[in-house]
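The complex appears here minus one protein chain, its other protein chains still in place.
For reference, chains read A, B, C, D, E, F, G, H, I, J and K in written order, and residue numbers begin at 1 within each chain.
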Amino acid sequence: MNILVLHGPNLNLLGRREPDHYGSLTLDGINGLLQDAAQNEQVQISFYQSNAEGELVDAVHKAIDVFDGIIINPGAYTHTSIALRDALLAAGIPVVEVHLSNIYCREDFRQHSYISGVALGVISGFREQSYLLGLQALIAHAKQTSG
Amino acid sequence: MNILVLHGPNLNLLGRREPDHYGSLTLDGINGLLQDAAQNEQVQISFYQSNAEGELVDAVHKAIDVFDGIIINPGAYTHTSIALRDALLAAGIPVVEVHLSNIYCREDFRQHSYISGVALGVISGFREQSYLLGLQALIAHAKQTSG
Amino acid sequence: MNILVLHGPNLNLLGRREPDHYGSLTLDGINGLLQDAAQNEQVQISFYQSNAEGELVDAVHKAIDVFDGIIINPGAYTHTSIALRDALLAAGIPVVEVHLSNIYCREDFRQHSYISGVALGVISGFREQSYLLGLQALIAHAKQTSG
Amino acid sequence: MNILVLHGPNLNLLGRREPDHYGSLTLDGINGLLQDAAQNEQVQISFYQSNAEGELVDAVHKAIDVFDGIIINPGAYTHTSIALRDALLAAGIPVVEVHLSNIYCREDFRQHSYISGVALGVISGFREQSYLLGLQALIAHAKQTSG
Amino acid sequence: MNILVLHGPNLNLLGRREPDHYGSLTLDGINGLLQDAAQNEQVQISFYQSNAEGELVDAVHKAIDVFDGIIINPGAYTHTSIALRDALLAAGIPVVEVHLSNIYCREDFRQHSYISGVALGVISGFREQSYLLGLQALIAHAKQTSG
Amino acid sequence: MNILVLHGPNLNLLGRREPDHYGSLTLDGINGLLQDAAQNEQVQISFYQSNAEGELVDAVHKAIDVFDGIIINPGAYTHTSIALRDALLAAGIPVVEVHLSNIYCREDFRQHSYISGVALGVISGFREQSYLLGLQALIAHAKQTSG
Amino acid sequence: MNILVLHGPNLNLLGRREPDHYGSLTLDGINGLLQDAAQNEQVQISFYQSNAEGELVDAVHKAIDVFDGIIINPGAYTHTSIALRDALLAAGIPVVEVHLSNIYCREDFRQHSYISGVALGVISGFREQSYLLGLQALIAHAKQTSG
Amino acid sequence: MNILVLHGPNLNLLGRREPDHYGSLTLDGINGLLQDAAQNEQVQISFYQSNAEGELVDAVHKAIDVFDGIIINPGAYTHTSIALRDALLAAGIPVVEVHLSNIYCREDFRQHSYISGVALGVISGFREQSYLLGLQALIAHAKQTSG
Amino acid sequence: MNILVLHGPNLNLLGRREPDHYGSLTLDGINGLLQDAAQNEQVQISFYQSNAEGELVDAVHKAIDVFDGIIINPGAYTHTSIALRDALLAAGIPVVEVHLSNIYCREDFRQHSYISGVALGVISGFREQSYLLGLQALIAHAKQTSG
Amino acid sequence: MNILVLHGPNLNLLGRREPDHYGSLTLDGINGLLQDAAQNEQVQISFYQSNAEGELVDAVHKAIDVFDGIIINPGAYTHTSIALRDALLAAGIPVVEVHLSNIYCREDFRQHSYISGVALGVISGFREQSYLLGLQALIAHAKQTSG
Amino acid sequence: MNILVLHGPNLNLLGRREPDHYGSLTLDGINGLLQDAAQNEQVQISFYQSNAEGELVDAVHKAIDVFDGIIINPGAYTHTSIALRDALLAAGIPVVEVHLSNIYCREDFRQHSYISGVALGVISGFREQSYLLGLQALIAHAKQTSG
Partner (left out) sequence: MNILVLHGPNLNLLGRREPDHYGSLTLDGINGLLQDAAQNEQVQISFYQSNAEGELVDAVHKAIDVFDGIIINPGAYTHTSIALRDALLAAGIPVVEVHLSNIYCREDFRQHSYISGVALGVISGFREQSYLLGLQALIAHAKQTSG
């Protein structure tokens, strides 16, 4: 099994940006935790971060026939990108949407997601645990559908 | 550590009700999975289901000073109960909100939650895995805050 | 054929409450008319009234495998109860929604029903006749689908 | 007693048009059932169908002092015609609004009726039975007010 | 004169729950103050608290022909319960709506009340004084209408 | 000078229909008053009433090159007919919109007019005087633009 | 008969301000026309203009028991002043609302009037004629109600 | 292949009406262009214009089993006629919706179409070319589905 | 203790204006009742009424360092004056908002208050008692905060 | 060059009122800074403050033919006064709108301005610098249009 | 004549992505059809696809003084990109907007276009024919404006 983790805009600044909302781990720190967890589960895992909507769309396209699952934290594009939604829908790869903060406790414009409607499910609010739980959800889903 | 799992209205019918949305496990089946997982993690776990908003509010009140965390699937009360929100806020116990189906893919009136604003986080869309991931999220949160 | 009549909140006060909207018959009076009509049609009929949302949900659950049709006047829960909607949907028993008054002539908040979307149909505005016509509609539907 | 049945736009196509929503009876079939039921009840009944809003308004005007009750299925004009509403209000004849399909389960723009606010009541969702129940409701109403 | 005080959901937790909004008095403390004030005014007073919407509706029904006035703090049901509104309207007993906090300074969903439209008036924001002022308002109203 | 008076749907019933809103004069009565006033002012005047939107559109078309001004009471089509608005705009004849009742005091759906945006002005609420004042407004406008 | 003409804010600038919307007559010019028309009709007429909401409210109060009718062009206060609405309602003097421009053809925020709901009627869009027609409407109304 | 072209209200005035929006060709001019293009493509073509909603509905009904495709410019009924939408849906004939002007650049109320939801597609803004392109689209669609 | 009572627009007309909503006491009558109650409580009290928004703002400014509490019935400015809200906020004097009628039972535009968000609390619907209860609330608040 | 600075309601309290939003300078302090800056630029400058909407409208009227530019901080009237907008539009003097605080970061009701639509531009959020920058913007604009 | 065809995000996946909405042709297939049609019409044609909003804006800028017309299928940026709208407006090149699917039959968020307001016209719903018809519309427009 081969999983792609996509990080959206501004997540490269983790550790510096509003620790009350996002925690104090860096993005490398999160990727390291995911790498360890993937190894334990014997699945391959890759990482990609971009601040550009178009590059994230490209990354989803390139994932076709390569990856079996996507964990995406779309950052601000959660709320504005129909292009990313369309890319995920077209790719047809199972997707789990994750957020570090609980987006349903924040500003109104952060409470709607264009991505949730094309995802298996959503995990929001558990800091770095959101990613780790997302990884487990994706693996469990793969077992059920391949079983 | 001592955890309470609250199941809202109609969840007693699981296995019978709309399997496309909710899967084919019964509520006892889910509780069994949670019991096993809790035992592995060496935490105590209890279960309560009710179709009545007032009884769920009562259950939250009785949880004060007894439980260290609540996993709640508020069912239809997710969208209509401010009383349940107030009870959880007053109890001051860490709460994880879970849903079997991805509520953000469904009817408009299921896309707003009164509970999310007082929860640590939300996990939605992974069938019974939503509960199991919620259990892990709660344990991880406890470790961090007690650490 | 075995039919359950469910009366929602405040209908126990019939005869006393706002006769302009609801007529002057008591609930027992309405039940008596329905009993007579059912006898004429040779169908079994039972009655239940509650002011509590959760008890009405319970009553719907208990109706599974017992009743072949439900006539429900959800009263104020028409406009606020997603739990009752979910219960009726899960039960899978044919439902007719009835109202004594014409709810479409009243306050804005009475003009939307969470129940109509899961009912065979709606009869609103004919005082006690709404129930009697609902009984006939249910019997006619049963004949068509069993025919 | 003398009753007018008004059928709105496109109802002349019944039997051909979207049988999932409207059933497979033709308009003549429905009129025949109503004719029989009226005869049993010893009331006079007449029928009129038009696709034109103005002609339906004219028909309502001509009904003044001739008919004692109107059963109307306003079709698409349910949702767009204030002129028809005004005509019925001006005529002052008791009106029952009927619909073949349950309009509260359909597109948003079919869930508001300009007619309901000037009708005795509404019956929606029971195919041809909606008309037959409407006939009974009208007769029962006449008995009560003349009684 | 005989007055009923109704406390809605979560008010049994007073003293523990968000003291910034609700003050530090317990519910018994408030009831004691009301008892003293009633005695001074030579009126009878009774108390009832419930977390269940249906039980509060029942309590209103039982108040008919027993009590001459109701002071109600509907808690979260202020904003969601049409059933409670209907019960109060049907009972026909003068009602004063009170709130500990100033609900018009809080979240949007707390700024609309289904109850205000059937009350004599509303008193909001004066902690336990809201109840005491409500008692006086009810007595003054009784004197005027009996005078 | 040659003026056309257009009366929309249901105005043929004047004198019979809701006298509180519309007064007790018949349409012929109003036309008579207008005829007298026109004669005094030495202008030609013609009258047309229809319940059909399409016929009113046709009447506006036929008015081109024949009439120098239109007084229209569009009745219920005020609020629903973009076709009538387009016809008046295309005809390019000065238009005065009149209403017997003050439409801004009535139901919400009567407070928006598709016609006002293409009229010289609006006169609403003075019963038959609305038409007579409209005639004067049209004549005054003609004098100003021809002067 | 004794009539008060009230001119709202900025109308003292007439003749200078946006002649496309308001024409080129000064306020004195309009008052002169009204004076002449009133003399012809043998009614007394007075004029008052203010840019201050409170002074217009005062003027309405002082009109009580002095004037038999009010013609008001509330200017911008049309759209923002509930105080002026309340004053007119309290005064109980027949009111005609007039506007120089057709306010229904202009910006959205000019299409709602707080005054229309308490006026006999509205005349909008005929420049200075709006006032003259308003005078006639007021006189005609007085004759009818005193007749 | 046999095609019907339906022109809605006010299109009979083409050439006279607002040339900035609609161009300077007459309706006969447009029909002539369509006739020539149809002859080139060896398809039969017929034309019908009406200002009446009901007559357009009738025309759609009569097209059943006679025509293989409809090109419709519904004019103002685009935005107000659910009856026309229902007729087209019931007829089950492929429909192309065309507009002379680009309706998405105009008033808000012209930017929603009840017809688009039951059409193959929409062509808007190319003056008479909208019709000619619509003819080609219909022919291309017929070839694909018959191929 | 030194208290200022502010009466907003049109309240000088009390006794004359819509007695159903506002009672039959004059403003002097109300001030007299307040004077007596203040004397009993041994507090100083002053009164000011104005129909002008700016004068009420001025009065709030002048109250700084002079008064210890304000009872305000902002009348129509309740719903339109942000300037008055800002003045009260800037003054920093405890404020109680009172209304003679229950504003939550009236027109939509009377159900929002700009003042409530900067007040200690709101008392609405008890006629002159609203003022008297407001006085008590202010005194009780002063005792608590000085105690 | 001759410039008028208009200060709206509550600005006379500057230095006392909410220093977090408005800074600690008094209005005289700001006027002094503007006086110095104007002297440097060799332009005349005058100041006026009022809490009354009508007085501000009067001040704008009197500025006609006297001043070449207006700097206005409309305070709370920014959001409620169409009369002030109309006055500025009628005066035809170049206007710069300034705000001490960044109004786009504050309550919803402070984020819409009736004034911006008739101003050259808006400067918001730089405390007293907003006025000084506004002065420069006005002078720069004058040079460009006179150059 | 020299035409640029711009394809927005995800259109590079054509043939793979949701064939129900978009057909089974690849993007190269569509470009080939357009190349052939352009050759027949003796016009030059170029193609560009990008998933990035900024690159599409760049492409529009580079088209200035090079191309005489643009056919754009903006994909998801139809609904979210004001930058693309501004670029097309600034470029001043005639634009035709095309869509493979009928966007007016799809999700609400796909029914508004920021591009339509700056285009000559829109063609939506005819699969690859939408592009071919767009080419013809552009050529016809060029002939008319150059003729």
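Please note the rule applied: contacts are C-beta pairs under 8 Å (C-beta built on N, C-alpha and C of every residue); 3 or more make two chains touch, one makes a residue touch a chain.
Here the structure is a predicted model, which means the values were calculated and not measured.
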item: Per the touch definition above, residue among J:Asn31, J:Ser81 or J:Ser113 touching the missing chain; value: J:Ser113
item: Touch residues of subunit J, complete complex, unshown partner; value: 102, 104-105, 113, 116-117, 119-126, 129-130, 133, 136-137, 140-141
item: Contact set of subunit A toward the excluded chain (per top definition); value: 8-10, 12-13, 16-18, 50-55, 75-77, 79-80, 109-110
item: Contact set of subunit K toward the excluded chain (per top definition); value: 52-55, 57-58, 61, 64, 80-83, 85-87, 89-90, 114
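Please note the rule applied: only the chains that are shown with their structure count from here on.
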item: Of all residues in subunit G, the ones touching two or more other chains; value: 52-55, 80
item: All pairs of touching chains, each written as two labels joined by a dash; value: A-B, A-K, B-C, B-E, C-D, C-E, D-F, D-H, E-I, F-G, F-H, G-I, G-J, H-K, I-J
